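A protein chain is absent from this complex, but the other protein chains hold their places.
This part shows chain A:
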Amino acid sequence: MANTAVADPESGLTRAQLAQRYGLRVAGERPALGEYARRLWAYRHFMTAYSRAKVASSLSNTQLGQLWQVLTPLTNAAVYFLIFGLILAQSRSVPNFIAYLCTGVFVFIFTQTAATNGVSAITGNLGLIRALQFPRAALPITVTLVQLQQLLMSMVVLAAIVLITGEPITLRWVLIVPMLLLQTIFNVGLSMVMARLGSKAADLKQVMPFVMRTWLYASGVLYPVALIREHLPSWAANILEWNPPLVFIELARYALLESHQANLISSPLKLWAMGLLWAIVMGVGGFVYFWRGEKEYGRG
(Lines give C-alpha, C1' and ligand atoms only; values in the text may rest on other atoms or scores of the structure.)
Protein backbone atom coordinates (compact mmCIF):
# COMPACT_ATOMS: atom_id res chain seq x y z
CA MET A 1 0.00 0.00 0.00
CA ALA A 2 1.28 3.45 -0.83
CA ASN A 3 2.31 5.82 1.87
CA THR A 4 -0.92 7.56 2.84
CA ALA A 5 0.64 10.47 4.70
CA VAL A 6 -0.26 12.78 1.84
CA ALA A 7 -3.96 13.46 1.51
CA ASP A 8 -5.44 11.48 -1.34
CA PRO A 9 -2.55 12.16 -3.73
CA GLU A 10 -4.54 11.07 -6.77
CA SER A 11 -7.17 13.71 -6.27
CA GLY A 12 -4.96 16.72 -5.75
CA LEU A 13 -7.30 18.28 -3.25
CA THR A 14 -6.35 20.01 -0.05
CA ARG A 15 -7.37 18.17 3.07
CA ALA A 16 -10.11 20.66 3.82
CA GLN A 17 -11.57 20.18 0.34
CA LEU A 18 -11.36 16.43 0.66
CA ALA A 19 -13.20 16.60 3.96
CA GLN A 20 -15.85 18.82 2.46
CA ARG A 21 -16.31 16.54 -0.56
CA TYR A 22 -17.16 13.59 1.66
CA GLY A 23 -19.27 15.61 4.06
CA LEU A 24 -16.96 15.35 7.05
CA ARG A 25 -17.49 17.86 9.81
CA VAL A 26 -15.04 19.66 12.09
CA ALA A 27 -14.55 17.54 15.21
CA GLY A 28 -16.04 18.93 18.40
CA GLU A 29 -17.89 21.63 16.51
CA ARG A 30 -20.49 23.43 18.57
CA PRO A 31 -23.97 22.87 17.13
CA ALA A 32 -26.32 25.79 16.56
CA LEU A 33 -28.52 26.70 19.50
CA GLY A 34 -31.70 25.11 18.11
CA GLU A 35 -29.89 21.92 17.14
CA TYR A 36 -28.27 21.84 20.57
CA ALA A 37 -31.64 22.11 22.28
CA ARG A 38 -32.98 19.32 20.06
CA ARG A 39 -30.07 17.02 20.94
CA LEU A 40 -30.52 17.85 24.60
CA TRP A 41 -34.15 16.82 24.38
CA ALA A 42 -33.06 13.50 22.85
CA TYR A 43 -31.01 12.93 26.02
CA ARG A 44 -33.98 13.30 28.40
CA HIS A 45 -33.90 9.57 29.22
CA PHE A 46 -30.27 9.87 30.19
CA MET A 47 -30.98 12.84 32.44
CA THR A 48 -33.82 11.19 34.33
CA ALA A 49 -31.95 7.88 34.70
CA TYR A 50 -28.81 9.68 35.86
CA SER A 51 -30.62 11.83 38.42
CA ARG A 52 -32.45 8.80 39.80
CA ALA A 53 -29.17 6.90 40.06
CA LYS A 54 -27.57 9.86 41.83
CA VAL A 55 -30.36 10.09 44.38
CA ALA A 56 -30.16 6.34 45.01
CA SER A 57 -26.39 6.31 45.41
CA SER A 58 -26.06 9.53 47.42
CA LEU A 59 -27.32 7.99 50.65
CA SER A 60 -26.52 4.36 49.91
CA ASN A 61 -23.74 4.09 52.50
CA THR A 62 -25.71 5.57 55.42
CA GLN A 63 -27.64 3.53 57.97
CA LEU A 64 -30.89 5.44 57.61
CA GLY A 65 -30.65 5.65 53.83
CA GLN A 66 -33.42 7.54 52.06
CA LEU A 67 -34.93 8.58 55.42
CA TRP A 68 -32.33 11.39 55.37
CA GLN A 69 -34.25 12.99 52.55
CA VAL A 70 -36.89 13.84 55.17
CA LEU A 71 -34.56 14.19 58.15
CA THR A 72 -32.19 16.71 56.54
CA PRO A 73 -34.79 19.42 55.90
CA LEU A 74 -36.39 18.76 59.29
CA THR A 75 -33.07 19.12 61.11
CA ASN A 76 -32.30 22.26 59.17
CA ALA A 77 -35.62 23.81 60.12
CA ALA A 78 -35.15 22.76 63.77
CA VAL A 79 -31.73 24.45 64.01
CA TYR A 80 -32.95 27.72 62.52
CA PHE A 81 -36.05 27.61 64.73
CA LEU A 82 -33.86 27.18 67.80
CA ILE A 83 -31.71 30.20 66.95
CA PHE A 84 -34.11 32.62 65.30
CA GLY A 85 -37.38 31.48 66.80
CA LEU A 86 -36.47 30.77 70.40
CA ILE A 87 -33.16 32.52 71.15
CA LEU A 88 -33.55 35.67 69.04
CA ALA A 89 -37.36 35.52 69.40
CA GLN A 90 -38.22 36.68 65.87
CA SER A 91 -41.39 34.71 66.24
CA ARG A 92 -43.09 37.45 68.26
CA SER A 93 -43.78 39.58 65.21
CA VAL A 94 -44.70 36.73 62.86
CA PRO A 95 -47.90 34.74 63.22
CA ASN A 96 -47.14 31.02 62.84
CA PHE A 97 -43.35 31.47 62.72
CA ILE A 98 -42.59 27.75 62.37
CA ALA A 99 -44.49 27.39 59.09
CA TYR A 100 -43.12 30.74 57.90
CA LEU A 101 -39.55 29.64 58.62
CA CYS A 102 -39.86 26.13 57.15
CA THR A 103 -41.34 27.42 53.88
CA GLY A 104 -38.44 29.82 53.53
CA VAL A 105 -35.76 27.28 54.44
CA PHE A 106 -37.01 24.55 52.10
CA VAL A 107 -37.55 26.81 49.11
CA PHE A 108 -34.20 28.54 49.63
CA ILE A 109 -32.30 25.27 49.95
CA PHE A 110 -33.61 24.22 46.53
CA THR A 111 -31.93 27.20 44.88
CA GLN A 112 -28.89 27.01 47.13
CA THR A 113 -28.08 23.39 46.32
CA ALA A 114 -28.71 23.97 42.61
CA ALA A 115 -26.06 26.69 42.72
CA THR A 116 -23.47 24.90 44.88
CA ASN A 117 -23.82 21.54 43.14
CA GLY A 118 -23.91 23.27 39.78
CA VAL A 119 -20.35 24.48 40.38
CA SER A 120 -19.09 20.91 40.32
CA ALA A 121 -21.47 19.65 37.61
CA ILE A 122 -18.65 19.75 35.02
CA THR A 123 -15.58 19.21 37.20
CA GLY A 124 -17.18 16.28 39.01
CA ASN A 125 -18.08 14.47 35.79
CA LEU A 126 -14.87 14.89 33.78
CA GLY A 127 -14.56 11.13 33.38
CA LEU A 128 -17.93 10.95 31.68
CA ILE A 129 -17.24 14.07 29.61
CA ARG A 130 -13.91 12.81 28.33
CA ALA A 131 -15.29 9.38 27.48
CA LEU A 132 -18.56 10.21 25.76
CA GLN A 133 -19.89 12.94 23.55
CA PHE A 134 -23.29 14.26 24.61
CA PRO A 135 -24.73 17.74 25.15
CA ARG A 136 -22.97 18.84 28.32
CA ALA A 137 -26.02 20.83 29.44
CA ALA A 138 -27.44 17.45 30.47
CA LEU A 139 -25.16 17.58 33.52
CA PRO A 140 -26.33 20.81 35.19
CA ILE A 141 -29.91 19.82 34.36
CA THR A 142 -29.33 16.52 36.12
CA VAL A 143 -28.05 18.41 39.16
CA THR A 144 -31.30 20.35 39.32
CA LEU A 145 -33.41 17.23 38.79
CA VAL A 146 -31.68 15.57 41.76
CA GLN A 147 -32.49 18.60 43.90
CA LEU A 148 -36.05 18.66 42.60
CA GLN A 149 -36.61 15.11 43.78
CA GLN A 150 -35.32 16.07 47.20
CA LEU A 151 -37.46 19.19 47.21
CA LEU A 152 -40.62 17.20 46.49
CA MET A 153 -39.85 15.14 49.59
CA SER A 154 -39.35 18.37 51.56
CA MET A 155 -42.69 19.65 50.26
CA VAL A 156 -44.48 16.66 51.77
CA VAL A 157 -42.80 17.43 55.10
CA LEU A 158 -43.69 21.08 54.69
CA ALA A 159 -47.35 20.35 54.01
CA ALA A 160 -47.47 18.35 57.24
CA ILE A 161 -45.78 21.13 59.22
CA VAL A 162 -48.09 23.78 57.79
CA LEU A 163 -51.21 21.76 58.59
CA ILE A 164 -50.05 20.83 62.09
CA THR A 165 -49.36 24.48 62.92
CA GLY A 166 -52.98 25.28 62.19
CA GLU A 167 -53.07 26.66 58.64
CA PRO A 168 -56.17 25.78 56.64
CA ILE A 169 -56.03 24.05 53.25
CA THR A 170 -57.15 26.57 50.66
CA LEU A 171 -57.54 26.53 46.91
CA ARG A 172 -54.38 28.64 46.69
CA TRP A 173 -52.32 25.54 47.56
CA VAL A 174 -52.58 24.59 43.89
CA LEU A 175 -50.40 27.60 43.09
CA ILE A 176 -47.41 25.85 44.61
CA VAL A 177 -47.14 23.86 41.36
CA PRO A 178 -46.57 26.80 38.97
CA MET A 179 -44.35 28.43 41.58
CA LEU A 180 -42.09 25.35 41.74
CA LEU A 181 -42.08 25.15 37.95
CA LEU A 182 -40.81 28.73 37.71
CA GLN A 183 -38.21 28.11 40.40
CA THR A 184 -37.03 24.92 38.69
CA ILE A 185 -36.50 26.77 35.41
CA PHE A 186 -34.64 29.48 37.29
CA ASN A 187 -32.48 26.88 39.04
CA VAL A 188 -31.62 25.07 35.81
CA GLY A 189 -30.36 28.35 34.37
CA LEU A 190 -28.49 29.17 37.56
CA SER A 191 -26.75 25.81 37.75
CA MET A 192 -25.73 26.12 34.08
CA VAL A 193 -24.10 29.47 34.80
CA MET A 194 -22.38 28.07 37.89
CA ALA A 195 -21.26 24.96 35.98
CA ARG A 196 -19.49 27.00 33.30
CA LEU A 197 -17.93 29.34 35.87
CA GLY A 198 -16.88 26.40 38.03
CA SER A 199 -15.29 24.58 35.11
CA LYS A 200 -12.92 27.52 34.63
CA ALA A 201 -12.24 28.72 38.15
CA ALA A 202 -11.60 25.98 40.68
CA ASP A 203 -11.45 28.64 43.42
CA LEU A 204 -15.17 29.27 43.06
CA LYS A 205 -16.01 26.20 45.10
CA GLN A 206 -14.21 27.68 48.11
CA VAL A 207 -16.11 30.95 47.87
CA MET A 208 -19.59 29.44 47.41
CA PRO A 209 -20.40 28.82 51.10
CA PHE A 210 -19.92 32.51 51.90
CA VAL A 211 -21.87 33.68 48.88
CA MET A 212 -24.72 31.35 49.76
CA ARG A 213 -24.80 32.42 53.40
CA THR A 214 -24.97 36.08 52.40
CA TRP A 215 -27.74 35.25 49.95
CA LEU A 216 -29.61 33.40 52.68
CA TYR A 217 -29.57 36.48 54.93
CA ALA A 218 -30.74 38.64 52.05
CA SER A 219 -33.66 36.38 51.22
CA GLY A 220 -35.97 36.95 54.14
CA VAL A 221 -35.85 33.35 55.28
CA LEU A 222 -34.99 33.72 58.93
CA TYR A 223 -36.65 37.00 59.89
CA PRO A 224 -39.95 38.72 59.07
CA VAL A 225 -39.79 40.24 55.58
CA ALA A 226 -41.43 43.36 57.00
CA LEU A 227 -38.04 44.16 58.58
CA ILE A 228 -36.62 44.78 55.09
CA ARG A 229 -38.96 47.73 54.57
CA GLU A 230 -38.58 48.98 58.13
CA HIS A 231 -34.79 48.92 58.44
CA LEU A 232 -33.37 49.50 54.98
CA PRO A 233 -33.39 52.72 52.92
CA SER A 234 -36.15 52.47 50.35
CA TRP A 235 -33.80 52.09 47.34
CA ALA A 236 -32.13 49.08 48.98
CA ALA A 237 -35.48 47.58 49.87
CA ASN A 238 -36.65 48.03 46.29
CA ILE A 239 -33.59 46.19 45.00
CA LEU A 240 -33.92 43.44 47.56
CA GLU A 241 -37.55 42.97 46.60
CA TRP A 242 -36.27 41.60 43.24
CA ASN A 243 -34.01 39.02 44.91
CA PRO A 244 -35.10 35.79 43.14
CA PRO A 245 -35.12 33.41 46.15
CA LEU A 246 -37.11 36.00 48.10
CA VAL A 247 -39.62 36.19 45.24
CA PHE A 248 -40.02 32.40 45.12
CA ILE A 249 -40.19 32.10 48.91
CA GLU A 250 -42.87 34.77 49.12
CA LEU A 251 -44.82 33.05 46.34
CA ALA A 252 -44.68 29.79 48.31
CA ARG A 253 -45.83 31.57 51.45
CA TYR A 254 -48.59 33.24 49.49
CA ALA A 255 -49.75 29.84 48.30
CA LEU A 256 -49.51 27.97 51.60
CA LEU A 257 -49.80 30.36 54.55
CA GLU A 258 -53.13 32.03 55.33
CA SER A 259 -51.45 33.88 58.21
CA HIS A 260 -48.90 35.59 55.93
CA GLN A 261 -51.28 37.16 53.42
CA ALA A 262 -51.16 40.62 55.00
CA ASN A 263 -47.37 40.68 55.28
CA LEU A 264 -46.24 39.79 51.73
CA ILE A 265 -43.31 41.94 50.57
CA SER A 266 -45.01 42.77 47.25
CA SER A 267 -48.48 42.29 45.87
CA PRO A 268 -49.15 38.72 44.62
CA LEU A 269 -49.46 39.93 41.04
CA LYS A 270 -46.09 41.66 41.19
CA LEU A 271 -44.55 38.54 42.77
CA TRP A 272 -45.82 36.37 39.90
CA ALA A 273 -44.52 38.84 37.33
CA MET A 274 -41.08 38.95 38.95
CA GLY A 275 -40.96 35.18 39.29
CA LEU A 276 -41.90 34.68 35.64
CA LEU A 277 -39.34 37.24 34.53
CA TRP A 278 -36.58 35.65 36.58
CA ALA A 279 -37.40 32.18 35.24
CA ILE A 280 -37.23 33.39 31.63
CA VAL A 281 -34.13 35.55 32.07
CA MET A 282 -32.15 32.96 34.02
CA GLY A 283 -33.44 29.95 32.13
CA VAL A 284 -32.72 31.31 28.65
CA GLY A 285 -29.65 33.32 29.65
CA GLY A 286 -28.07 30.43 31.53
CA PHE A 287 -28.71 28.03 28.66
CA VAL A 288 -27.16 30.33 26.07
CA TYR A 289 -24.20 31.12 28.33
CA PHE A 290 -23.55 27.41 28.93
CA TRP A 291 -23.95 26.53 25.25
CA ARG A 292 -21.32 29.10 24.26
CA GLY A 293 -18.71 27.22 26.30
CA GLU A 294 -19.69 23.76 25.00
CA LYS A 295 -16.37 23.09 23.25
CA GLU A 296 -14.17 23.71 26.27
CA TYR A 297 -15.65 21.45 28.93
CA GLY A 298 -13.38 18.48 28.16
CA ARG A 299 -10.23 20.46 28.83
CA GLY A 300 -10.65 20.44 32.59
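The criterion applied here is as follows: contacts are C-beta pairs under 8 Å (C-beta built on N, C-alpha and C of every residue); 3 or more make two chains touch, one makes a residue touch a chain; residues count from 1.
The rule is short, and it goes like this: contacts and distances are computed from a predicted model.
The protein name that UniProt records for the chain not on display, among "NADH-quinone oxidoreductase subunit D", "Chemotaxis protein CheA", "Teichoic acid transport system ATP-binding protein" or "Dihydrolipoyl dehydrogenase", is "Teichoic acid transport system ATP-binding protein". One of A:Leu33, A:Ala49 or A:Ala273 touches the chain omitted from the figure, and that residue is A:Ala49. For the chain missing from the display, the contacting residue among A:Gly23, A:Pro168 or A:Pro233 is A:Gly23, taking the whole complex into account.
Only one of A:Ser93, A:Gln133, A:Thr214 or A:Gln261 touches the absent chain when the whole complex is considered: A:Gln133.
Residues of chain A in touch with the missing chain: 1, 3-8, 10-29, 42-43, 45-46, 49-50, 53, 57, 60, 127-134, 295-296, 298-299.
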